[in-house]
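Read through the structure below, which is laid out as structure tokens, and then see the notes.
Only one protein chain is missing; all other protein chains are in place.
Take a look at subunit A:
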Amino acid sequence: MQKTAAEFFAENKHFAGFESPGKSLYTSIRELVENSLDAAEAIGVLPEVHIMIEEIKMATFRKMHGMDGSEKIDLDLYKNAEAGESSAPQKKPAGKKVSAKDMTFFKLTVTDNGCGMKHEEIPKMFGSVLSGTKYGVRQERGKFGLGSKMVLIWSKMSTGLPMKIRSSTGSTKPISVVKLDLDIHANAPKVHQHDKESNTIGWRGSQVEVTIGGEFSKYKGYIVKYLREMAVITPYARSKSFQIIHSRRSENMPPPPCKAKVHPSALDNQMMENLINQSYQKVLLRFLTAELDSVDTNLAKRMIDEFGSEFSYEMPITSIDSSKIRKIVDKILQFEFDPPSGAVLSPAGEYNLHLGVMKEMKPDLIATSTPDVTVVDGHPVIVEAAVSLGGRKAKEGITVHRFANRIPMLFQGGNDVSVKTANTRINWKSYRMDKNSHKIGVYISICSTKIPYGGPNKEYIGDENEDLQRAVKEAIMKCCLQLKSRLARQEAMKNQRERKKNLEKYIPSVSRALIGMLQSISQDTSPAAGREPDVQKVLEMLKQKEVSEEILQHRLRTFVEEADMEQVAKRLIDFRIDQLHTGNGRIREDAFLCLLNQARKFERDVHSTTSVFRFLM
């Protein structure tokens, strides 16, 4: 019997991160938040995401199901404690009887200001799980392209309550209100409500409300961490969840990634077959140039010549059967092509990463590196890095924050390329950092049309590829180099302060020794005639009390201070002009003010030499 995609994922929900109630709550939040960010970025709007998580008491939950009337008659049947009455897990008596796992219920509501969804398509977008239809390659958030569908499967399995969706594609468009759940066996939506409301408040965006089973206490930390890391990599978004507000610090949003053509070196037989089936092109020559990256007409002609006599430029692609596909792919994999370009990727950008880390982690020092494009298995990869030092919340030692296609990764870090590189392949000492006592934050964001995940859960990026290892290492080292010079400067400043103290410590000793010698010389009764004039002069001063220990001390102290001033002045001149505004070697931040709500707008910017003014309309 063949299983539907929905059935498959319902049975193997651990693949998509739904292995336990706690993890399922975490993953559900992730999926919805990432959808919201995508929706806003798709139309170039700065994302505004509200997340609400409400815990539902057992009694309320029963009421929602219409089950509140039933009385408990056979009390022995029930668990000792009313599961879910309180969120605190209660100790079970040494497990004798088997009962359902402890699970509480949560109403999760995620609201965004994104593009919204077309009224007719909403049931299909949520209600049927598609698989294996991805066409072309593109940098994508999310893991399997399942997103909210998997959340719906989970809600169906854990609570059975329908999902509520409100969406509007524009402030003048009506609001769609949809209530649906899923028929897992048929892989089809079961629509309870599908209406339009008039949009009186001029709202655009989507709101998804779903009631799911979960476990909060164990995964609360991960949820908070996820939202914070998301804020690091997406500082242009504003999110509000529980009492935690991640405010917007940047208006510089990376352009959405474009669809990339498949690079020939990443081809396989299956992919070639898909490409041929889905291509709009009719003949082989046009097909190659249209569907493959780094292939122009000239190159395509040469390739076809090389394929063999059975292939020609104008050959219809429908006539290419699987044995021909194997031949073509075999040849192509032996050719050499220009590397794919990174232009199709959408990295967070150095500016955003810098601001994101600054605003969320508040480190003492931070350095970011400009991204470079590398090629891993035929796919372009951009590795961005930031290294921070210090910070109120930071822990001592190295903490690695990982991002794949601008999504934080929190689990299974042990084998991750970024973690391994930061811990074992960087000689922190040579950058004046101590990997045990300093608070080192390493932020690695990897973007690619195909992230080389390790393991089936896609929770980490494998450490096998040497090109990727090198790219990560170089990105970290670039940051470290910047930090090294700044640390050196801080140290020089510290030395400067200690120098004076150090010098002053020796002033009394030197003065006492010199005066001691002078007195010893003056006691000598031998004739003064044989003395050098320099000696004669100083002895005379001693006699006139123009020299004493105090006078020498005073003169030396003045000298040290003057020399000190000279050195400070010299060091200031040594500073590069762009670092002039840094005090104590710390970067001063740009101020950024943003509107509290969308209702008001700015006038055009007024530029002066030092700042930009904005007036409210």
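The rule is short, and it goes like this: a contact is a pair of C-beta atoms (placed from the backbone, for glycine too) under 8 Å apart; a residue touches a chain by one contact, two chains touch by 3 or more; residues count from 1.
What we mean here is this: contacts and distances are computed from a predicted model.
Taking the options "Electron transfer flavoprotein subunit beta", "DNA topoisomerase (ATP-hydrolyzing)", "3-isopropylmalate dehydratase" or "Phospholipid-transporting ATPase" in turn, only "DNA topoisomerase (ATP-hydrolyzing)" matches the UniProt protein name of the chain that is not displayed.
In the complete complex, the hidden chain is touched by one of A:345, A:487 or A:518, namely A:518.
Touching the chain that is not shown, out of A:42, A:258, A:343 or A:535: A:535 (per the contact rule at the top). Contact with the omitted chain, checked across A:488, A:563 or A:606, is made by A:563.
On the side of subunit A, the interface with the absent chain consists of residues 495, 498-499, 502-503, 506, 509-510, 513-514, 516-518, 520-521, 524, 530-532, 534-535, 537-539, 541, 547, 551-552, 555-556, 558-560, 562-563, using the contact rule stated above.
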